[in-house]
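Let me give you the structure first, and then I'll get to my questions.
Omission of a single protein chain aside, the complex is shown with its protein chains in their original locations.
For reference, chains read A and B in written order, and residue numbers begin at 1 within each chain.
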Amino acid sequence: MALAVEQLACIRGERQLFSDLTFRLAPGEALLLHGPNGSGKSSLLRLLTGFLPPAAGRVLWDGVPALEDAEVHRDRLQYLGHQDAVKSQLGTGDNLLFWARLYGLDPVAAVKEVDAALEAAGLQRQRDLPGRYLSAGQKRRLALARLLLKPAALWLLDEPTNALDTAAVAWLGELLAAHRAKGGMIILASHVDVPLKDARRLDLPEGVLT
Amino acid sequence: MLHALANPARFLRLMAAIRPWAAGVAVLGLGVGLAWGLLYSPPDYQQGETVRIMYIHVPAAWMGMFIYAAMAVASATALIWRHPVAELVAKASAPAGAAFTLICLITGSLWGKPMWGAWWVWDARLTSMLILFFLYLGYIALWEAFDDPARAGRAAAILALVGAINLPIIKFSVDWWNTMHQPASVLTLEGPKIHPDILWPLLITAIGAKGYYVWLLTVRVRAEILKRQARILRFAAATDRRAG
Partner (left out) sequence: MSAFLAIVARDLRLGFGAQGAMLTTLLFFVLAVSLFPLGVGPEPQILARIAAGVIWVAALLAAMLSLDRLFQTDQEDGTLDLLAQAPLPLGLVALAKTLAHWLTTGLPLSLIAPLLAILLQMEADAIPVLLAALLLGTPSLSLIGAIGAALTLGAKRGAVLVPLLTLPLVIPVLIFGVGAVEAAAYGLSAGPHLLLLGAFLAGALALSPFAIAAAVRLALE
């Protein structure tokens, strides 16, 4: 179980964001994406999810081209974008319950998993509160809680610390560490410090790995 | 792909080679066909001189349908093989197709006045052309609705294909609707009975119109390619300035 990216290039709106990007990721490893606005951090993450076709290069999973079989690839990963995907009309618990059911959990297991995820995110008290009453930080925590509902080898996280307070950032750090301890991989784009130990760092758009 | 787009020299050369021939066919075909039809063909024994509107109306209708088919083929090429020039061909076709369809509608309406005594009659063929015109307008509007030309081009290609699949069904339903409400239409141009004196000028005009369409494509696709090149160069300049 390993991810390899070879000579990847990305073009958005007739504009080349990066090219010749090469890196590998083994179980338990994490990669931190750095770079100024518009350098292609988000685009790289969307490219790895399969949303965005690469202009050149390959993405390999255990040596096999990964993006060709979208249905296999999407089960390997969890993607967290800029937005929280929280429905303002639905309660906090119901928001999570929808994802749990979508990921194929049966009704009983779904309720149990949602309870656990709400507790982990510190949102039990907001369980029945509609999404529109949540603060920005609470919504972000709710979005992160979703990561717990589907086991996936690779987490692709775009600015996960947005709107989080110090305590929540610490919680995120535990979440990331636990995922890596289980052999999970993480690629994370952030312009602030994230509690992520021994992570390698990829500078965009140059593609320098440190 | 970016580089193929930035420097599609082969296509530009090909278009430059085709352009004079297409222009020649257009001038000759439209000149001879229209002169023959409008000036030298025999008047109809029932409709008299008004039948000459047909020499514009019918080739325009043919072109309206032909260009939609061409657009659908170009769109399929763009979607399946991701061919960037095919997308531009489809884009450049739409206004031409819409214009021919509009000419068909206007001449049909002009023809209707002496024939039926009304400027507009909901005849099956005219109604189908009107719907085709709406499809063209929707396609053009979708192209204009996006800032990102790559996104616009692919969305428009899907729309053109959906429209092309649906068009025969629309045509069938309109014919069905027409027979439900009135007997067969007065405009019977199809069928093997058309006299050669009418057919020849029609065919020559149609060939000339196709030449004009090809000429228009070579001009407009070239302009689109140059526009894309200009955009790419502008981006590059902006990036260089930021980096330097």
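We take it that a residue touches a chain if its C-beta (ideal position, glycine included) is under 8 Å from a C-beta of that chain, and two chains touch if they have at least 3 such contacts.
Predicted, not measured: the structure shown is a model, and the values here were computed from it.
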item: Which of A:Ala2, A:Leu60, A:Leu90 or A:Val111 contacts the chain that the document leaves out; value: A:Leu90
item: Options B:Ala141, B:Leu199 or B:Ala223, residue touching the unrepresented chain; value: B:Ala141
item: Among B:Leu28, B:Ile131, B:Leu203 or B:Val219, the residue in touch with the chain that has been omitted; value: B:Ile131
item: Missing-partner contacts on chain B, residue numbers; value: 79, 131, 134-135, 137-138, 141-142, 145-147, 151, 154-155, 158-159, 161-163, 165-166, 169-170, 172-174, 176-177, 180
item: Chain A residues that touch the omitted chain in the full complex; value: 46, 49, 51-53, 71, 74-75, 77-79, 81-90, 98-99, 101-106, 146
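Methods note: only the chains that are shown with their structure count from here on.
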item: Chain A and chain B: spacing of chain centres that average the CA atoms, whole Å; value: 47
item: Chain B contact footprint on chain A (complex, rising order); value: 11, 13-16, 55
item: Touch list for chain B against partner chain A, complex; value: 1-2, 5, 148-150, 228, 231-232, 235, 239
